[in-house]
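All protein chains but one are shown at their positions in the complex.
Chain IDs A, B and C follow the sequence of writing; residue 1 opens each chain.
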Amino acid sequence: MTIPFAKYLDIEILPASQGMAHLQAVVRENHTNSFGTAHGGYLNALADTALEIASNSYDVPAVALTTSMQYHKAAPIGMALEIRAHETHRGRSTATYHIAITSEGSVIATFTGTVFRKQPTIK
Amino acid sequence: MTIPFAKYLDIEILPASQGMAHLQAVVRENHTNSFGTAHGGYLNALADTALEIASNSYDVPAVALTTSMQYHKAAPIGMALEIRAHETHRGRSTATYHIAITSEGSVIATFTGTVFRKQPTIK
Amino acid sequence: MTIPFAKYLDIEILPASQGMAHLQAVVRENHTNSFGTAHGGYLNALADTALEIASNSYDVPAVALTTSMQYHKAAPIGMALEIRAHETHRGRSTATYHIAITSEGSVIATFTGTVFRKQPTIK
Partner (left out) sequence: MTIPFAKYLDIEILPASQGMAHLQAVVRENHTNSFGTAHGGYLNALADTALEIASNSYDVPAVALTTSMQYHKAAPIGMALEIRAHETHRGRSTATYHIAITSEGSVIATFTGTVFRKQPTIK
């Protein structure tokens, strides 16, 4: 899977089982907010990329419907981040994934995403 | 206010009243997901930047605690987006903003963000 | 539409246009949390009932997929509440509604709900 935005943000995509995702990233100056730490939108992009990968690991294309995010700690420039997604529920038409962004075991942010699964229309 | 991540994403910040924000952006190839339309994390970064600007328009630094986002329509490469934030409630320690991303009047995504306002500690 | 939980909570359902909802309720002692003000789950039930009514005002059954809620002010016993839902976006398979709970013009809580619309399967 090619994800141009993930490449633009220097996100490293690691192997993961079906329904899961595992990413790594390092906070760079380009990724920061006005306080000099990781921008909320950057952290969201990490989680949303994990959602995209985990939810599209089946034969059915999946697109995000709704996401929610909780910010726990600021991530300074140079901090290495781990992003892991797991599947909470998968039905025919929708599925939900929980994602955690951590650094050395400390939780930086948490994220929940629900996707729509585009089942082929019966003709 | 200098926001490196907003600059990296080519977000244009327009003048707005206190408690509000108004941004413009155009979807580029670098901003896309595996389906070739705007990445969810890119759209979130637009909204989160509006949240950052609106909530920091007072004398008190504000940081995002939680955000939620709803995706309504895919945004293809070249689409011009308008992002507008307004303040729903502002208390001493927290405040909430609602944000809409539209294109020619059509709603692409909606977002709600709640921030923590870092009041100076009494010494 | 008969909604037993809404009846159990003494929620008054007023007429509204398609895609919208308008409810009224008064906070009672039975509806309170450990601080003696309206329980978060009670306020959510008001909003969720508005979501149920607005999203089921078409010929297609709709069920909640995800909701998010922001609490702005405590609602004491005896406070009269107005609950209004409007449709932000409606597609074939999903739709999103924004809901506000107010009291005399003051915003007590805001809510966003996304539903799945159970289109008949083609046989």
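Everything below uses one rule, namely that a contact is a pair of C-beta atoms (placed from the backbone, for glycine too) under 8 Å apart; a residue touches a chain by one contact, two chains touch by 3 or more.
Please read all numbers here as calculations on a predicted model, not as lab measurements.
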Residue, one of C:Ala45, C:Ala85 or C:Ala100, that touches the chain absent here: C:Ala45
Where the missing chain touches chain C, by residue: 1-6, 8-9, 29-35, 39-42, 44-49, 51-52, 56, 61, 63-71, 74
Residues in chain B touching the chain absent from view: 65-66, 68, 93-94, 96, 114, 116, 121-122
Positions on chain A where the hidden chain makes contact: 68, 70, 72-73, 88-89, 91, 96, 98, 107, 110, 112, 114
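Just so we're on the same page, only the chains that are shown with their structure count from here on.
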Chain B and chain C, separation of their C-alpha mean positions in angstrom: 26
Approximate Å spacing (C-alpha centroids) for the pair chain A, chain C: 30
Multi-chain contact residues (two or more partners), chain B: 68, 70
